[in-house]
Every structure is written in C-alpha cells, then in structure tokens.
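Removed from the display is one protein chain of the complex; every other protein chain stays in position.
We call the chains A, B and C, going by the order they appear; numbering starts again at 1 in every chain.
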Amino acid sequence: MLTHQDVGLSASEDQEIVQLLGRRPNELELGLFGALWSEHCSYKSSKNLLAQLPHQGQFVVQGPGGNAGVVQLSADWDIAFKIESHNHPSFVEPLQGAATGVGGILRDIVAMGARPIAIADILKFGVNEQAPALLHGVVEGIGAYGNAIGIPNVTGSLGFSAVYDANPLVNVLAVGMRRHGLQVGADGARPGSVLILIGQGTGRDGIHGASLLASRDFGAETEEMRPTVQVGDPFMGKLLMEATLAVVGKGFADAVQDLGAAGLTSSTAELAYASSVGLIVDVSKVICREQNMSPYEIMLSETQERMLLSVPKQNLASVLEVLAWYELPYAEIGRVVAGDFLRIEAGDQVLAELPTSVLVGSCPRLPVMHDVRIWDAGQPSVLEKIGLQSRWGYQVLGHPDCRNRSSVYQRYDSMIGTRTVWGPEHDVAVMHIGNGKPGLCIAVAAPARWAAYDSYAGGIGAVVAALSLVAAQGAVPLGLTDGINAGNPAKFEPYRKMADLIRGIGKAAEIFEVPVTGGNVSLHNETEGQAIWPTAAIGVVARHPNPEHPIADAPPDAGVRILALNPPANPDLGGSVLAEILGRSDRYPVLDLRAIQHSLRFLVEIIPQAETVGLLGCRAVGIGGLFFAVAKSLMTKTPMALGANLVLAGDADARFVFNEMAGQWVLFVDPEFQSFWDHVSETHGVSVVDIGWVTGSPEVVITAGRSLTWPLIDLWRAYRKGGVRDVR
Amino acid sequence: MTQFRLTFLVGLKAGILDPAGQATRNVLQHMEYQVDDVRIGKWIQVIVSAKTKDQALAIGQEMGERILSNPVMEYFEVTVQAYEQ
Amino acid sequence: MTQFRLTFLVGLKAGILDPAGQATRNVLQHMEYQVDDVRIGKWIQVIVSAKTKDQALAIGQEMGERILSNPVMEYFEVTVQAYEQ
Partner (left out) sequence: MNNDLSVGIVIFPGSNCDNDTIAAIFALGAKPVVLDYRLRSLPVLDRVILPGGFSYGDYLRSGALAAAAPIMDAVEKAAANGLPVLGICNGFQILCERGLLPGALLPNPSGKFICQWQTVRVANESPLFTGLHQGRILRLPIAHHEGSYRTAQGQLADLFDRGQVFLQYSDPEGQSHGLTNPNGSVANIAGVQNRNVVGLMPHPERAMATYLGSRDGADLLASWLGMGENAVC
C-alpha cells in the first residue's frame, strides 16, 4: 500500500487531502497529489513570496501563470520568454539533463504559440575536480538540443564557486516570437473538445522526477533514484515544435499545454484548472514505448517531447492532417467536459476522479514570514583605502568569473536563424526580427556573490545589472524573468535568503517599472546540509531602437574621451571579484536606485540620437568593475591597437576601478562634443565624470597619484588563460 | 606485464529512450527492410597491460563502471582476449 | 518469417584518426590505468524478420554496406543469432 511518504507528502498534507476530499484517495490519486503538491509543481514555499513581484506593465500581454510570460515588442510582434532550471538532472547526467532542460523550456515557449528564436544559458559550477566534466557535459547538452532544432544561443553567463560543487546550476532562458494578437494558452479548453497527446511514446522515464528528485535535498538515499533520468530527442522535439506551431498558428486548438514535470498529471490537471473545465482521460489510449505500463506510471512519466492539445471536434481532421504531415505519433486520449474534475479511466473502468480545485487549487501554501530580514543599510566599506596594484588587474581578468568565455560559446551555434546581430562575444545580444526596427535586445545577469551575504541587496543588484546591460544599447526593457535557485526552504536560513532575494528583485522591478512576467524557482539545491548561495538568474528582453546598427561597446579611435556615467560616490568593493581575491569578501553595497533610474532613462533617451551628441560607444560596468569594462572594450577589437589613459582623482584607488556596484557605465565620446558632456549633469540630471581618453598604444594606464601600466597583450593573456602576470 | 584487448559493448538500459535507434529503425523500414527494433550503443576497444587475463578483466570491469559507461542510463559488457600487435 | 538479432560492430578503418578514442585514452591514462590504445566504434543491434538465418545475415550484410556504415572511413562486422522476445 502506497503511503503519503512514498509520494513525498507530509502527514499534515495527507490529512488535508482526506479532509478536502471527504475520503481517502486511492493509490493513483495519492500519486497525483504527490506530484501536484510537490514543491516543484505547486511552488508551495515560494508562491506567496512571488506574489510580491510586480506583474503589471504597459507592454505585458501575459503575466505569470501561463507557460511563459508574453510582452509586446511592436505593432506586429509579441515576445514570449522564460527562464527554467534543470539543476538536479544536470548533476546526475550532465548531457541529457541539460539537453532535456532546454527541450522543456522550448516547449513552454511553443505552448504559448511562439516560435523560439533565442536561448541564453546561465551556468554556475563548482571548483572541484568534478566541475570541468560537468561543465563539458552540460555545454554539450545545451548545444545539442537547442541548436539542433534551429535555435541560436545568443548570450549567457557563467560563474564558479565551491558552493556549487555538489549543486551546479543550469538555468536556461528561452525567447520566442509570435504575432501580436494571437491568443494561445492552457486556459481556453471548451467542453466538447477532444484531448490529443502528441509526440514521443510514453515510457518509464523520470517517474516522480519532479516531485521527488527536484523537491528533496541530495544525499546517499537519492542515489537509487538515478534511473529516473530522461533522454532528450531533439529530432522529435523539432517535429513537435513545427507541428504545434502549425496547429496553433491556424487556430485549430483551443488550448495547448506542454508535458513537463509530472507529465500527464500536471498537464491535464493544470489545463483543466486553467480552463475551468472537466477532463476525462483514458490511459489505455496513451501510446506507450514499453510494455505493461501501469496507469500510475503512465500518468507520472516524464517522457520528453510530448504536447497536449485540446481540439474542438470540427478542427480534428485538420489537426490530424498536420500531425500526419510531420509523421508525429499521436493519440486521442480523452475529452473536455463541463465540470471541475479530472477523471482517469482505463477503458470502461474509472481509476481516479478528483476535483481540480482541490488537486491544483488547494495545495497549502507556506505563509510568508515577515520581517525576518537581517540587513542593515549603510555598512562601512569592506576595505578602507587600499591603493592600487597592477597585479590585481591581471588577477581580476584571470579570475574564473571574468575569464573569456569563447571556449564555451563557440560550442553553441549563435548564428542560426540569421537574426543574431550581436551574439555571445558581446555583453548583450542584439537581434533583428525583420523589416528593420525595432529589434530585440536580450541580456542575462546572475551575480551570485552579491547575494551571498545579503540576498536582498543581491536581488536588487541582479536586476540592476540586467537592466544596465540593455540600457547600454538604449533598449527599452519590456519585461523580466527570474530564475530563483536556493537551498532547502524548510530550513530557516535558506528560506530567509530566498525570501530576501525575491524581495530584492521585487523592489528593483517596482522602482524601475519593469514587470516580472514569469520565472522559475528551484529549491533544495543543497547536499548534506550545504546549501548554495541564493542565486537569482535574471533575464530581460528589451526593445532595441536600431538593431542593424547597435551602438558600439568599444571606442573607434585614439583621442576619444572616456567618461564614467553614474560612478558611485562611495565606491565599495563588497561582493566583488577583487575582494574575493583579497580574501575580504563582504556584503554587497547599497545602491542609489534613484540615480540609477535617472541614468537608465538618460541612456534610453540619448542612445537613439547618439550621433547628435557624439556618443560613440557605451558599455555597462559589471563583474570586475570599471577596469574590466575598459579592458574588455579594448581587447575585443582586432587588431588590439588602442589603449586607454585613465586619469583619476589623487585619492582614487582600487575601490574606484574594481567596485562592482551595478548601474554604472563607461561612455566613449567624440571630443568635439565635450561641451554637451561637460554640462550633462545640469541638463539631464545624471552624474558623468571624465576619466581619460583612448590612446594609440595598446595598454591601460591609470594615473591616480602614481601611474600604473598594463600592456594589453598581458591583460589578454590573463583574460584568455587565467593566472597572473606580475608587474614588469 | 602482458597486453590484453578489452572489448566493451555499452548500451542504453532497457526502457531508456534510444532516439538514434528509433530514427534509424524508421529509415530502415522506409527502405523496406523488415526491421522491428534498432538499438545503437558503443563498441570500445582498449589495449591494457596487466599481469594476467583475469586481472585485465577486473581492470576492465572497473573502467567500465567508472568511466566508459554512465550507470545512470547505460549497461556494459566487457570481454578480454590476448593481444599481439 | 522468423525474427533474428543482427549485431553490427562498426569501427573506423585502421589509420583513420579516432579523436574520441584518443580523448578517452588520455582520460584513462590520467586515471593511471595502463592503457595503450583506445578505439571507439558503434554497436548496433537490429531485430530483423527473415526466412532463414542465412537470409538474415545476407540482409544484414546489405544494410551494413548501404547505410549502417560509411565505406569511405569505416568497416563493419555483422553476426546473426536467433531471437526470442
């Protein structure tokens, strides 16, 4: 006899179920509850927290709740986008785990009726012996799936820390486009329609993967769950995508739902609940890959590459025609009726019948614990005056978090689809979507170290970092998606940190008026009591004013002025790469959000008319600080012929050039427009400081009291290969 | 020390989806071969030095478990033969 | 018609660089296995219907040449066994 523990439910949840149903559930029903009331499917620990995030905005077409958020890009096009995590599966089987993660998020986009056009991956790995092999497998898997079905990887982020040794993070952002006005989702099913399951034959893959594997910490006892991994089939994924888009594009289906975690169980229950209808599903109709699969197994299998369609009878023939064209296996597995229930049958036998209002709608949520945040503003600087050493420049560029990523991104196809104007060799992706303007600007940020000590400040910083990246292109942010990764929510510390992280994200999203239209929460990233840092992966999609001519992120010639936009008045190294190198990492500093807001607005206003004010280039300052931003601008030009001469105030030191306070930019301006920039503080209310000029000799020179010189070729070596080159 | 040839056959565990086998089967059927099932795995040959044939086999067993197969989804068989160049 | 199991071993012809084998050899050597050479090929199992074992083998030979191996770079061996489910 199956018990509540077997399906991962607590005793109180078990009681709750009995009370709500007025009877004991049978085994199959218990299995359904186990899946849908799991952390992974129900978001029971985080839902009340996520409710604090702002969802409304002038561009929002579809907020959270659907398979993906949708925002309006232009009169013709909407953009669907969302981040998804596949952390646990990727640790167990890096290649297939990552590949199926990509497959899953792409199906979310497709289920919104949007054609995927871009992928970005946000990866965190440990620093132990196992890490390189995990990274290798994950990168292989991400490329093998997304690129195979024709979607380019256009940007990403990669970071390292020992806290990810046993819990690497694999988050993937997928972005798709659909015609404005197309309405598709899981909420349109109408009584009388038939349910069609299309795609891969159902097998015993990943049974209870989500409810058990992703909703528990790792430890010795999870070892035996390993055979629950799934294998991705991008070939089938591509056929499934094309067939679904064809069906949806012609308006043949009234509802679409992909099969992800908890397979048929969640897709049928959620479709029924979202559409306020009843569903009758006959498991004996489901095409199985293996013999003698039990109804329990069929309902809980997590076989990939499947999609559920609800099709009005009069469209059935047309849909079957599309499926035949793509040679896609399919079965009519049930029908939509009026009511509030999910009934599972096998032939003429009723196996389960549950009200969806209970199954989906009544999972007890954990209340938000208020005012537990331990955070005091205005901490003193982590490092008092510390001078500046040339060694630090090489150490920072050679740090794993800063180092050149070409060995990763060259393993992805970044150009397929011919929309990629700027790909992964830049800090942000720029894509054209045909017919000139506007285009799309996509950026991700996941600055984990910032949240290590103060996850509220880290959450704010992550959003600011992502917004700063698209602002450097003068792009208007349309919406945010957030991937939250944290430890075991049943414990005080991890819960508190997750709560603060979400609050920080919400605070920033509210202040900058960019809605969060969807995201993902991955909990239990914890092994033997060791939790990861609370880590937010933020993705932003923005409207690019001029995608065929992105403003440069490097200076064109010698003689160009270098300005700092919004440099912090009190630079603080907290959370920075340099502080970590010096063994002094501490909490991330408090940002001046109003000043940042002014700068963001300024860039969006000025960049579309950059020529008229002599603005030649712009780059956001991020990890590695101003120093890295300037050095990157120079190193990425071929041949490396330009340098920079930075002349700073006499008391400026490492804190000024290596702080990672988000919301600062480096600007390259034509000296002829000096007077505009000299007065920009008065005319536009932003802080701009002249910090030097571009030279014709390939080196970075900083003068602040004394002078230090970094030959670009040495910086390049550190950036390419890591390690330290000492002062000559 | 003598050299031995270890031959590994590595396949996907029963029940694990084999997309390559599935696609190959479909094509063979289209070509009008009377084919029911295709599974694709790896064939690995390793030349190893060991004292005895039994020791070589034991080493092979260990290599198979540790690195040549992923126990999460694969099984393997290993056989040993004498090897002259 | 009876079902037979065809087993194909497909490998790269001698003299053709096998990067996957080399990479695996390096990893094994790093792990301090006394390994001299590694070659990686494919192991394909096909369930085929035929009148006789000989006919099954002949079909296998043809499939091997037509599609399961690339004669420019690869060689293959095929064996046949009776098959019961």
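Just so it is clear, a contact is a pair of C-beta atoms (placed from the backbone, for glycine too) under 8 Å apart; a residue touches a chain by one contact, two chains touch by 3 or more.
Keep in mind the model is a prediction, meaning the values are calculated, not measured.
Enquirer: Can you list the shown chains that the hidden chain touches?
Expert: Taken over the complete structure, the missing chain's partners among displayed chains are A, B, C.
Enquirer: I'm checking contacts with the chain that's been left out. Which of A:E27, A:E140 or A:D690 qualifies?
Expert: Looking across A:E27, A:E140 or A:D690, the contact with the absent chain belongs to A:E140.
Enquirer: Give the residue, chosen from A:A148, A:V360 or A:I551, that touches the chain omitted from the document.
Expert: Residue touching the chain left out of view: A:A148.
Enquirer: Of A:G65, A:G188, A:P312 or A:G417, which sits in contact with the chain we cannot see?
Expert: Touching the chain that is not displayed is residue A:G417.
Enquirer: Which listed residue (A:K238, A:R449 or A:H524) would be found touching the missing chain in the intact complex?
Expert: From the options A:K238, A:R449 or A:H524, the contact with the absent chain belongs to A:K238.
Enquirer: Which chain A residues touch the hidden chain?
Expert: 140, 143-144, 147-150, 233-236, 238-239, 326-327, 409-418, 420-421, 432, 547-549
Enquirer: Name, in rising order, the residues on chain C that touch the hidden chain in the full complex.
Expert: 15-17, 19-20, 23, 66-68, 70, 72-73
Enquirer: Could you list which residues of chain B touch the chain missing from the display?
Expert: Within chain B, the residues that touch the unshown chain are 19-20, 23-24, 27, 30-31, 40.
FYI, only the chains that are shown with their structure count from here on.
Enquirer: Quick check: how many Å separate the C-alpha centres of chain B and chain C?
Expert: 10
Enquirer: Using mean CA coordinates as chain centres, what's the gap between chain A and chain C in Å?
Expert: Here the centre of chain C sits 42 Å away from the centre of chain A.
Enquirer: When you check chain C against every other chain, which residues touch at least two of them?
Expert: none
Enquirer: Please output the residue numbers of chain A that touch at least 2 other chains, ranges allowed.
Expert: none
Enquirer: Spell out the residues on chain A that touch chain B in their complex, using ranges where they run on.
Expert: Answer in residue numbers: 92-93, 96, 200, 203-205, 226-227, 229-233, 235-236, 289-290, 303-304.
Enquirer: Quick check on the complex: what are the chain C residues that touch chain B?
Expert: Going through chain C, the ones touching chain B are 1, 3, 9-11, 21, 24-25, 27-28, 31, 33-50, 59, 63, 66-68.
Enquirer: In their shared complex, at which residues does chain B touch chain A?
Expert: Of all residues in chain B, those touching chain A are 12-13, 15-19, 22-23, 70-73.
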